[in-house]
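For this view, one protein chain was removed and the others were kept in their places.
Per-chain numbering from 1; labels A and B assigned in written order.
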Amino acid sequence: MSDTHAETVSYVRETMLPQQEPPASTVGPVGWAKTNLFSGWFNTVLSVLSGIFILWLAYRLLPWIISPTWQATSLNECREIIGALNKPHGGACWGVISERWKQLMFGFYPPEHYWRPVLSLILLLVALGPLLFRHLVPAKVIYFSMLYPFIAAWLLWGGTIWNPIVAILGFVIIALSLKFLTSVLNPALALIIGVLLAVIWWVALAGPVAGGLSAVLPIGIEAIASRQFGGFMLSITIGVTAILCSLPIGILLALGRQSDLLLVKAMCVGFIEFIRGVPLITLLFVASVLLNIFLPPGTNFDIILRVIIMVTLFASAYMAEVVRGGLAALPKGQYEGADSLGLDYWQSQRLIIMPQALKISIPGIVSTFIGVFKDTTLVSIISMFDPIGLSNAIRADTAWNGVYWELFIFIGLVFFIFCFSMSRYSMYLERRLQTGHR
Amino acid sequence: MTTLTDPPSESFRLSMLIYDTRYRAITFQIIALICFLLFFGWLISNTAQNLADLGKEPSFGFLMEPAGYDINQRLIDYNNQDSHLRAAFVGLLNTLLVAVLGCITATVIGVIVGVLRLSSNWLVARLMAVYVEMFRNVPVLMWIVLCMAILIESLPNPRAFRGENPEASMLLFDSVAITNRGVYIPEPLFSRSLGDIPVGNLFNISLDLIAILIVLAIGFYVSHRIKLKADATQEATGVRPKTWYMRLGVILVPLAALLVILGFHLGYPELSGFNFAGGTHLRNSLIALWLALSLYTAAFIAENVRAGILAISKGQTEAASALGLRPSITMRLVILPQALRVIIPPLISQYLNLTKNSSLAIAVGYMDITGTLMGITLNQTGRELETVLLGMLIYLAISLAISGAMNFYNSRVKLVER
Partner (left out) sequence: MKKSVFLGALTVAGLVAGASAAATLDDVKARGKLNCGVSTGLAGFSAPDANGEWGGFDVAVCRAVAAAVLGDASAVEFVSTTGKTRFTALSSGEIDMLARNTTWTLSRDVDLKFTFTGVNYYDGQGFMVPKELGVSSAKELDGATVCIQTGTTTELNLADYFRKNGMSYEPVPIETNAEAQQQYLAGACDVYTTDASGLAATRATFETPADHVILPEIISKEPLGPLVRHGDDEWGDIVRWTLYALVAAEEMGITSTNVGDLSAAAGDNPEINRMLGTEGNLGEMLGLEADWAVNAISAGGNYGEIFAKNIGEETPIGLSRGLNAQWTDGGLMYSPPFR
């Protein structure tokens, strides 16, 4: 062919031309802008409108935000500083944040003990290590994770060290009775006996034993009443405790909902649908005004525990649905495989089903946690000092009466940082945990 | 055969209740039931004893006593001499109002944002992502309070409309006033009204509204018939007759005639005394709550919509563009209808969440059922048990109704699938 070509065409280029640069309008910033911002009139209009919106927002907000009032000790002082600057839109009064940010974080927790909640939070990350950063953390840490709830409770509330130890002994009793009684008895019976023994231990013996031990060996840190919890520390305490406690309850509820036992199923469905059908605020009203009426006369335990109980119930209904989703996502072959190995119901749940179902549910669990964490702001309505409740109290101080936006912006920002990083992390987990069950 | 199916009945022992799987299920259920009943019995006996100690007797008689407080926004007649029950009902209607409005706008915003987040326009997609993350990661209570604060601080108050040279003026030919007490819009009035009919002494239904609805329904029905006829003509001849003016006419002409007969006119808001008078007053508390709930829920719905769209295989888009459909039409006619099946189940739970979150109305002083029954009534009568339980039951009923209705719709959409 080329030969004929060579004969018919007078000139044919024999060497390749050097590659040319792409046209300036398709590469670099200009090209990028052309494809991503100004492709077509509709996109152009949208881009221009969004650009104007962003600029307008910045024009209105930036002068207000940049305000040299960090040193002010009262709103009037702020007004003087801003008045001296002669700004058109006024300025923010950041003095309230620099004076009260510790209170917004820790509530009324004694300042010299701030290290305790901080340490608890750091230890929480360590304890969650085996779950979240499996490739980084040695597997042995799981034992620490099991001890963590007791350590954290002891760090936060303080008191003698014998209390958590005595509480752990109850679980040791359950474990021992399971170990030694299963050889003679049905495992379910052994479990029931173990739990009964443990309850007897906690109720009747634990208190005096702990008291006696602390009288002999007084090791401990200063006890701090729940009343002094507040701010973000309160939100995190309520959120984390509720999620940790709701996990086992949620798993049981999810299993109950899938159970063949009609009555058990009906009870679980009824509970889940009831809790999911009412707003959290009504449950908090129950915690604040009704729980004392439901419990034996004279019972009185503090509002934080009551709120934690109700938030736990609330979270477990949602957790049950998350776990149910995880169970539903498992292929039927896993159940059948477990059956074919001759495992009984609990064995197959423990060894085959739950490890996989829970792994799939982790993103759901994290988003439930974010939801619960955000919902802890509702406790301000029942007079607890979460960040929003505290902001009301701060504004009742005569020095800061009238401050508004600064507190809300600060609180919103901290919430955003917490929740956003958690949701990003859960997305990352979701990607990592995809093991091809689709 | 017989030996296999007939277990020897005389060999029943007590231990079989635990070891025999046939009986074990029943044993466990009975034990669970007993525990459950014992637990409830324990709660009820505690409650009875506690109430007896306090000298209170559970009774709902207080609901019939005069409430004594005023409610600014009421969809039915109410004054402070009406009963607590009626106040609760006013609150319930307010809850339903904000829930319905919120669900509608949240869906609209959510779908738009969800689609725009996937837009090829970098700036718009980023802006939408920022919006979604901002609203999803900050508590809804804060958004409600902030929306209220923005409305109050940024809008002019009615005083600014006064005087020779007012700082603020009304919009749309002096028919709409936007103030920091709310938005005043013209209200429909009928000079030859048909009157109201009372429904069971609870509220009145306007006969005018019923007449308008009937005329509209007939109009739409006739219009639908015309469309069917046009379809048939198109099937038969291949030419579609022009019917849009007929279809529009059968709806609009009778409606206009009815409005003229009823003496329809608009009542415009006017400055009088301290406030605007006349017109319909959409209060700030309603607008703030509505806005905050819509924007907050829309951020979640946008994520659901995005997930739904991403779940549709890319082949669908490519097939649509191969057919020569424009992107906007592809989205509207090909992608969204399919994505709807993925979107609807999470959408139901978002609607439920919005309804439940509307209970935070108390933060901006919107008198919903939480504010009336579980708020002021609880406070004035001291009947915690009755009011809170009643309130929870009402929310439960609303939630069950919403999820029931949406599940019904979901099953309808599902039927269309292959």
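In this section, a residue touches a chain if its C-beta (ideal position, glycine included) is under 8 Å from a C-beta of that chain, and two chains touch if they have at least 3 such contacts.
Note that the coordinates shown come from a computational prediction; the quantities given were computed from them, not determined experimentally.
The chain that is not drawn here is touched, among residues A:S288, A:S348, A:T376 or A:S426, by A:S288. In the complete complex, the hidden chain is touched by one of A:A190, A:I381 or A:V414, namely A:I381. Here the missing chain is touched by one residue of A:A33, A:A153 or A:L330, and it is A:A153.
In the full complex, chain A touches the omitted chain through residues 75, 79, 99-100, 103, 107-109, 111, 150, 153-154, 157, 159, 163-164, 166-167, 170, 199, 202-203, 206-207, 210, 225, 227-228, 230, 285, 288-289, 292-293, 295-301, 303, 305, 381-385, 389, 392-398, 401-402, 404.
Looking at chain B, the residues touching the absent chain are 53-55, 68-72, 80, 149, 152-153, 157-160, 180-181, 272-275, 277, 284-285, 362-363, 365, 367, 371, 375-376, 378-380, 382, 384.
Rule of thumb we're sticking to: only the chains that are shown with their structure count from here on.
Rounded to whole angstrom units, the spacing between the C-alpha centres of chain A and chain B is 28.
For chain A in complex with chain B, the residues that touch the partner chain are 32, 35-37, 39, 43, 46-47, 50-51, 53-54, 186, 188-189, 260-264, 267, 273-274, 276-282, 285-286, 289-290, 292-297, 370, 374-375, 377-378, 380-381, 388, 404-405, 408, 411-412, 415-416, 418-420, 423.
On the side of chain B, the complex with chain A involves touching residues 18-19, 25, 28-29, 32-33, 36, 43, 46-47, 49-51, 53, 119-124, 127, 133-134, 136-142, 145-146, 149, 352, 356-357, 359-360, 362-363, 370, 374, 378, 384-385, 388, 391-392, 395-396, 399-400.
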